[in-house]
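The other protein chains are all here in position, but one chain of the complex has been omitted.
Every chain is named by a letter (A, B and C) in the order it is written, and numbering of its residues begins at 1.
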Amino acid sequence: MTMSSQPAPSQNEKSAGAFGGVIPPLITPLTPTGALDTGSLRAVIERMIDAGVHGVFALGSTGEVAFFEDAMREEILTSVVEIVAGRVPIFAGVIDMQTRRVVEHIRRAEEAGVDALVATAPFYAITGPQEVEHHFRALRDSTALALFAYDIPVCVHTKLAPDLLVRLGTEHIITGVKDSSGDDVSFRRLVAMNQANGNPLAVFTGHEVVVDGAFLAGADGCVPGLGNVDPAGYVRLYEAYRRGDWQAMRSEQDRIAALFEIVFAPVGKTGPAAGVGAFKTALQLMGLIAANTMSSPMTALDGENVERIRQILQRQEMLPS
Amino acid sequence: MTMSSQPAPSQNEKSAGAFGGVIPPLITPLTPTGALDTGSLRAVIERMIDAGVHGVFALGSTGEVAFFEDAMREEILTSVVEIVAGRVPIFAGVIDMQTRRVVEHIRRAEEAGVDALVATAPFYAITGPQEVEHHFRALRDSTALALFAYDIPVCVHTKLAPDLLVRLGTEHIITGVKDSSGDDVSFRRLVAMNQANGNPLAVFTGHEVVVDGAFLAGADGCVPGLGNVDPAGYVRLYEAYRRGDWQAMRSEQDRIAALFEIVFAPVGKTGPAAGVGAFKTALQLMGLIAANTMSSPMTALDGENVERIRQILQRQEMLPS
Amino acid sequence: MTMSSQPAPSQNEKSAGAFGGVIPPLITPLTPTGALDTGSLRAVIERMIDAGVHGVFALGSTGEVAFFEDAMREEILTSVVEIVAGRVPIFAGVIDMQTRRVVEHIRRAEEAGVDALVATAPFYAITGPQEVEHHFRALRDSTALALFAYDIPVCVHTKLAPDLLVRLGTEHIITGVKDSSGDDVSFRRLVAMNQANGNPLAVFTGHEVVVDGAFLAGADGCVPGLGNVDPAGYVRLYEAYRRGDWQAMRSEQDRIAALFEIVFAPVGKTGPAAGVGAFKTALQLMGLIAANTMSSPMTALDGENVERIRQILQRQEMLPS
Partner (left out) sequence: MTMSSQPAPSQNEKSAGAFGGVIPPLITPLTPTGALDTGSLRAVIERMIDAGVHGVFALGSTGEVAFFEDAMREEILTSVVEIVAGRVPIFAGVIDMQTRRVVEHIRRAEEAGVDALVATAPFYAITGPQEVEHHFRALRDSTALALFAYDIPVCVHTKLAPDLLVRLGTEHIITGVKDSSGDDVSFRRLVAMNQANGNPLAVFTGHEVVVDGAFLAGADGCVPGLGNVDPAGYVRLYEAYRRGDWQAMRSEQDRIAALFEIVFAPVGKTGPAAGVGAFKTALQLMGLIAANTMSSPMTALDGENVERIRQILQRQEMLPS
C-alpha cells in the first residue's frame, strides 16, 4: 500500500458542495431468522424518498454494520442501490478495524455503485494522530469516490481533531465529516476552521435532538438515526433552516426530541440493542417493517420495552389510528 | 443533619423565573504575590455591569474556587457583594467535596449577602444517585436561598440525570441547573422535561461557543467564562435571542467562538492553568487587570503562550489601538 | 506560600526506613445519629494492636474522610492518638481538594500528634504534572513530618508517575507512597526505580487481595481496608513474607481474598457505601462495633445486603460461635 500524500482529485470525485441536507442512516430490516428483509427495506427507503431526504447512508452504526460479515454487507448495499435507483446519493459505511480491510470494503462499495464512503479511524489497536492520518491517506489512495471521516469516539475511542480534519479536507484527502462525537464545542470549531479555509469539507452532524443547533452552527447536513422513524420531520426541520425560519426549525426539533425518548425507553439493554432496537420496534409498530429482529448476538426488544415505545409513539401521534 | 424531604419554600426564596440572561463566572484577579486584587476585580465587574449582564457568578471553576481556602473565599465574596452593590444578582459557588463542608460555605455565602448558591454533587468519594439526591436535600434543608445544581462531570465525575434534576425542582429542593456537562443531548432532554413539568427550574448552560444552540434549545441563561473577556458580546447574543433575531445571534456566536480560540492557544498547560490562564492573560493584555497571576500551585502563562493569545485578540479587534 | 525547591530534611523527620508492615486504614465507627463512637473505635484499634499491626492510618478513604468536616476530622485524630498512645505510628490522611486546605489539615494533624501524613494530588480542578509537583513541594515546605503521596486515581483522577515520585523521594519532598492505583505494572516500576535510587521511599500497597504479589514485588508495607475485619490475617501474611515462607503467605492471601468477597456482596450500592459499608457491617456482625452507620449522605447496609455478608463471614469462620 503506497501512501503518496496528495493525489490529484480524480475526475469523477464529487466535491464537498455536492452533499448536504437530511441523510438518514438506514436501519437494516431482518426476517425473524436474520436474513435481509428487502421488502421492509424498500418500504423504509421509499418513505424516506417520499419525505424528501437528500441521501441515505447504508451500513452505518444504525445499520448494524458492526454485526454483518462481508457477504451480508454486500447484499445490503446491492439492495439499497437497486431500491434507490439513483434518486438520491448513497453513502456507504466501510467500517472496519484496519486500513486494508476498509480498502476491501471500499472496493465492494464501488462495485455496488454507491456515491460516497464513510470511514472511521482504525480501532481495537490504540493509535495516535500520525497513524490516523496515514490511514485516511491510504483510503484516499484507494478510491476516487467522495470519502467522509466518521468521528465516533464512543465506538472507536479516538477523537478526530478539527485541525487534522480540515487539513485533510484542504488536501482533498477527505470530502467531509460525519460528526457523531457528541462534542459540540469541537463541532463548532470544526465548522469555523472549515469556513476559514474555504469550506473544503461537507460537515454533517450525527445528532438526533440537537440538529437545529448544528444547523445554527453551520452544519451542511444531518445523519439522524431517528430519521428512519420520522424522515418527514427532519426534512421539515432542514427546510425551515434553509429558508431562515428558525422558530419553525426549533419547534420541529422539540417535537422530534419528544419522539426520540423511545431510545431511552428500553430497560436492561444498552448500545444498539436499545437504540437501534427502539427504531426497529417503532417501525414495526407503525406497520412499516415486518419484524424488529436484531442482528445476533443481540436480541429483539419485547414485552414492557415494546409497550413503552408504543406509548411514546401514540403520544407523539406516530401510530396509524 | 436532618433530611426532611419537602420543606415548604421559604418566604425569601426567589423562584426559578427570577434568574436568567448572561451571568459570567467571575475570574479572581490576583496580585503577583497571590493576594486578591480588588481594584482589578472592580474593573472586571464594572465593565460587565456596563455591558448589561444579568448577574455574576463568584467562586465558580473559572474563579479558581478549587484553589482557595475558606478565608480567601470569604474575602472574594465580600468584595464582590460590595462592588456589585445590589445592581445584579450574585451567585456564589459553594464547591466542596462533601455535604457538611458545602453547608459551611453556604453559611458564609449567606452572611456575605449573595442571592443564589451553586453546588456540585459530592466528589472524591464515589457516590451513586441515592447519595447525590440526599446531598442536595441536605443542602436545601440548610438554606432558604435559591440553590442551583452544578452539573460538571469533568470535575466531579458524576453526571446529574435530567429526571433527577427535574424531580428535585418540582419538590423545590433546587431552583435551577448550571449545565457544564458538554452533553447537549442531555441538556435538551433536561429542558424538555423541565417544560413538561411547568418549568420549576431555571436552566443555564456553561457553554462558551454553543450558547446560541443552548438558547435555541430553551436555556434560560448562560454562564460563559469567556464573558469575563467579552461580556458585551454575550449580552448582544442574548438580546438577539430575546427579540428572535436568530441570524444576529449566530453571527455574534461565531465572532465569540473565534475569540474563544485563546483557550486552545497555551502549549504545555491543561485545565484551568490553560483556560482561566487565557482569560486572565487576555484581560491583562486588554489593560483591565494588573497581572495574570494564577493560584498556586498553578503558574501564569508567559512567553509564546502570551504572544499567541495577543495575536488572537488583535485579530478579533479586542486590543486597544 | 513560598515554594523553595529543596528544603534540608528537618531533625525530627523520620526516614522512609522507619515505616513498613501492616498499617490498616481505620474505619470510623459512628453512633446511629452520626457521632463518633469512641468505644467502638477503641475496640477496633485494640484488636489491631493485639494482632500486631505496625501502624494505623486514620482519615483515609476507608475512614470516610471524604465525608467529614474539619471538627469531626480533628475529633477522630485526637481519639486515635489517645487510644494508640504511642504503641504504633499513626498516619493521618490530609485529604482535600487544594494545597492550602491540605496545609490546614497538616497543621491540625501535627497538633493532634500523628507521626506521618498522607496526601493526594489536588482534585476537582484538572491539573498537570507541573501543578502536582508544586503541590507536594508546598506541602513539604509546611511540615517536618513524614509525608506520603497517596496515589488513588479512582478518587482524584490523576495518576502519580513513578519517576516523579522517586524524584520527589530523592529530594526528601516525600517519605513514601501509598499506592491505591490498582496499576500493578506501575507499582512494579515504582519499586524498581526506588531501589535503583537507594530506596528513598517507603512503598505501600493499598491492595487487599494482591498484597502477597505486592510484597513479592518489593512493597515495604500494606494498607488494607479489610485489615479492619481481619488484622491478624494480614499480620500473618506479612510475617510469612518476612521469613520467606512464600507458600504460607499465598495461602493466607487466598483465605483473606475469600473474605474480601463481602465488599462485592451489597446490591444497589457503589463506592464506600458498598465497600466501607461491608467492613462496618462485618464488624457489627462480629460484635466489635455497635452500629454499621455510614456518614451522611450515605445510608447503612440493611436487609439482604447484611445477610449476604453474614453468610460470607460464617463460611470464613469469622463469626463467634
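Note that in this section a contact is a pair of C-beta atoms (placed from the backbone, for glycine too) under 8 Å apart; a residue touches a chain by one contact, two chains touch by 3 or more.
From a predicted model like this one, the values you see are computed outputs, not experimental measurements.
Shown chains touched by the hidden one, complex as a whole: A, C.
Within the complete assembly, C:210 is the residue of C:144, C:210 or C:232 that touches the hidden chain. Contact with the omitted chain, checked across C:82, C:254 or C:304, is made by C:254. Contact with the undisplayed chain is limited, among C:75, C:110, C:171 or C:184, to C:184.
Within the full complex, the residue among C:18, C:192 or C:318 touching the omitted chain is C:192.
In the full complex, chain A touches the hidden chain at residues 1, 3, 34, 61, 64, 66-69, 72, 95-101, 104, 122-128, 130-135, 138, 154-157, 269-273, 296-299.
Chain C meets the missing chain through residues 182-185, 188-189, 192, 207-210, 212-214, 216-218, 244, 246-247, 250, 253-254, 257-258, 261, 264.
Here is the rule we go by: only the chains that are shown with their structure count from here on.
Contacts between chains trace an open chain of neighbours here, each touching only the next in line. One simple way to say how far apart two chains are is to compare their mean CA positions; for chain A and chain C this gives 50 Å. In chain A, no residue touches two or more other chains.
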